[in-house]
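For this depiction, one protein chain was excluded, whereas all remaining protein chains were kept in their positions.
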Amino acid sequence: MCRWLAYSGSPVSLEDLLFKPTNSLVVQSKHSRLGAETTNGDGFGVGWYSAQPNPGVFRSTEPAWNDRNLRELSVHARSGRVFAHIRASTGTAVQQSNCHPFRHDRWLWMHNGLIRDFPAVKRDLALAVEPGLFPDIEGSTDSEVFFYLALTFGLEQDQPAAVASAVGFIEDVGRRHGIENPIQMTVATTNGDTTWAFRYSSEGVSRSLFRSTDISTLQAHFPDNVLLQGLSEDARLVVSEPLGDLQGAWEEVPESTCLVVHGGEADFLAFSPTAA
Amino acid sequence: MCRWLAYSGSPVSLEDLLFKPTNSLVVQSKHSRLGAETTNGDGFGVGWYSAQPNPGVFRSTEPAWNDRNLRELSVHARSGRVFAHIRASTGTAVQQSNCHPFRHDRWLWMHNGLIRDFPAVKRDLALAVEPGLFPDIEGSTDSEVFFYLALTFGLEQDQPAAVASAVGFIEDVGRRHGIENPIQMTVATTNGDTTWAFRYSSEGVSRSLFRSTDISTLQAHFPDNVLLQGLSEDARLVVSEPLGDLQGAWEEVPESTCLVVHGGEADFLAFSPTAA
Amino acid sequence: MCRWLAYSGSPVSLEDLLFKPTNSLVVQSKHSRLGAETTNGDGFGVGWYSAQPNPGVFRSTEPAWNDRNLRELSVHARSGRVFAHIRASTGTAVQQSNCHPFRHDRWLWMHNGLIRDFPAVKRDLALAVEPGLFPDIEGSTDSEVFFYLALTFGLEQDQPAAVASAVGFIEDVGRRHGIENPIQMTVATTNGDTTWAFRYSSEGVSRSLFRSTDISTLQAHFPDNVLLQGLSEDARLVVSEPLGDLQGAWEEVPESTCLVVHGGEADFLAFSPTAA
Partner (left out) sequence: MCRWLAYSGSPVSLEDLLFKPTNSLVVQSKHSRLGAETTNGDGFGVGWYSAQPNPGVFRSTEPAWNDRNLRELSVHARSGRVFAHIRASTGTAVQQSNCHPFRHDRWLWMHNGLIRDFPAVKRDLALAVEPGLFPDIEGSTDSEVFFYLALTFGLEQDQPAAVASAVGFIEDVGRRHGIENPIQMTVATTNGDTTWAFRYSSEGVSRSLFRSTDISTLQAHFPDNVLLQGLSEDARLVVSEPLGDLQGAWEEVPESTCLVVHGGEADFLAFSPTAA
């Protein structure tokens, strides 16, 4: 059920980020180590910020391991803030508009997990989306409706509070439909300056999530690692699973946590849904 | 803005129907003679009934003139009831779930035209869809929401009345949003036994629509025409534009009309929207 | 490196054949049990014979597990002779013209395995193809060149001899280029009446290959198995790996063997390459 990566720091080649690591996201698309599904071949997406105000989004329904254009873009694009996602559909159609990350103005959003029994709650959730935002929903996934709920609840103003409200609302609607554990999620969202990553599930057994540890210590230990050596001190990665076997490079994000990454700061906040 | 074809009669090769006529639907995909757009290259779809209760639907985002699988399927499939549609998007994404015909159980639906200013009215229209049907909406087009409104208003029971109610509702919502001519349409729908075709627009200047005239007369006049000679006496075609230049072969469907094709019968009913 | 299935017998639904078995070919596309690769997601193809002289071929670059049109076709098409193939590319591009089965007039051909170091020998192999056939090569795979070599060496006249000559030639060219084990293969080919299946590799350790055992015994043992009950007595399957766990249903095809399936007969012939 999907794997993702969020990078911020000095501009890096997308190729270094997405293809070169031992357990890169492209490798995970065929053989995920920690995912609920080993194959994440139902499309992928990359969001990246350049000199433009809004990020670019390149999405495709092909498996990431096969897409030649992804490789071409990755060799030639550099960015200081990158979101990338590989998809394992939980039932909705494999089409570009269902690939993550989703974009709204400056904002990107990607999700690993699911809203359980989505067909049963889809209408109630969609109706709660701010009417002015409703026509912007392009695809048919739970993840995109979740994004638009977060926007409705104020994502552009107070991110942890908006996501807490959206999750609280989803859990409330789900329980009213008799669904025991309405949501399972790791989510990342960014406005291009700060990244917020969430790990939560109604059942308290959430999908895996890791953040990179201090880059300068790692650079000292692994002087031959090309990706590491190119990174600035404030570079930070948040990933569904470690990109390789470097000991000490990765730290698990705890359950029910929001990780806020701004420059070199990466702070944990406790996260719990807000009752509707 | 799209072209379509609805066939009923003795089982025919899809190739004879879709590829062989001079101005076949596949030819129209590149060079429509009468369409609002000359190019209808934003995907296509074919629905056909076989021995199964529900029809098959083959849809693709490639232009029909390029799709090799469409040609293969057409050579090998025969059917006594075929819907085919080529798309010129009016703005929504080019993806399989936006290609016509749409299917619900035994029912097929295809549309040429548009609901004007759809983003402005989409939410109001979607909310009116029967809640149990809502999660079945897979794509993002006006045409599919129109189908689900018709189902909501009783398409499976009384087809002309259901479409009249759906159109009346769409016009009412549109006018409340200040949209002058809310709908432009030729629509075909079938349950596998009868086909209903509608020609209507709020402004009274509707997209072109034709029905074939008596087959036996045509067969006598054109003894060398392969498609014609293979047809049973009760074969009927309803098309956005004539498939060739056979004089006398095609008769225009009048404005504000519902054409009901059942066996060899093809009767005109007056059509007008029902006020909500 | 690919999995395939060859069916002959009473007309069956492609859905029963490709989707319904426990370890169906579509299941194998994501999780092969015995393949060199567990994921066979680099496209697929189905070839089937209908009333037309030449078979239809439906090929796509999407993973088989995702392709909606494959499912639609499978529900509605029935055939008494079906070839199906799921691809794991050994390096050449993922494009329709590289998907198996390949077709030449009435003939189909599909291959699991590879010609080793194909770039080094491609030119020598392509030059040996009959000049009149050369322009019909559409893709860039080793498997298609192998097919055209077999046609050049007389596939339409004496199938085991033609394949033996083609393999002998490939081994000879490979060894002249210093390649130790030039070919690894299971291959199936048919003219619509008889199927020839080959299991061979230069190193004598070939990809897995199985044939179904006597259908009537199996039908007696498994009265609830839907696919089995619909089959005629002369139905025969040749598969890269068993489609389920029915004990006694599958028999391994020995190394260096050609299996000839004609009606209910399925005979083993010894197979060895013919020196050029």
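Residue numbering begins at 1 within each chain, and the chains themselves are lettered A, B and C in the order written.
By definition in this document, contacts are C-beta pairs under 8 Å (C-beta built on N, C-alpha and C of every residue); 3 or more make two chains touch, one makes a residue touch a chain.
Here the structure is a predicted model, which is why all the values come from computation and not from measurement.
J.: Using the touch definition up top, pick the residue from C:Pro131, C:Gly178 or C:Gly204 that touches the left-out chain.
T.: The single option touching the absent chain is C:Pro131.
J.: Quick one: say which of B:Asp42, B:Glu144, B:Glu171 or B:Glu241 touches the chain that got left out.
T.: B:Asp42
J.: Could you pull out which residues of chain B are in touch with the chain that's been left out?
T.: 30-31, 38-39, 41-42, 61-63, 66, 68, 89, 93-94
J.: Contact with the hidden chain only, please: which chain A residues?
T.: 48, 50, 52, 56-60, 68-69, 72-73, 75-77, 96
J.: If the missing chain were put back, which residues of chain C would it touch?
T.: The list for chain C reads 93, 95-97, 118-120, 122-123, 126-127, 131, 134-135, 137-140.
The rule is short, and it goes like this: only the chains that are shown with their structure count from here on.
J.: I'd like the Å distance between the centres of chain A and chain B, where a centre is the mean of that chain's Cα atoms.
T.: Going by mean C-alpha positions, chain A sits 40 Å from chain B.
J.: Please output the residue numbers of chain B that touch at least 2 other chains, ranges allowed.
T.: Within chain B, the residues that touch at least two other chains are 96.
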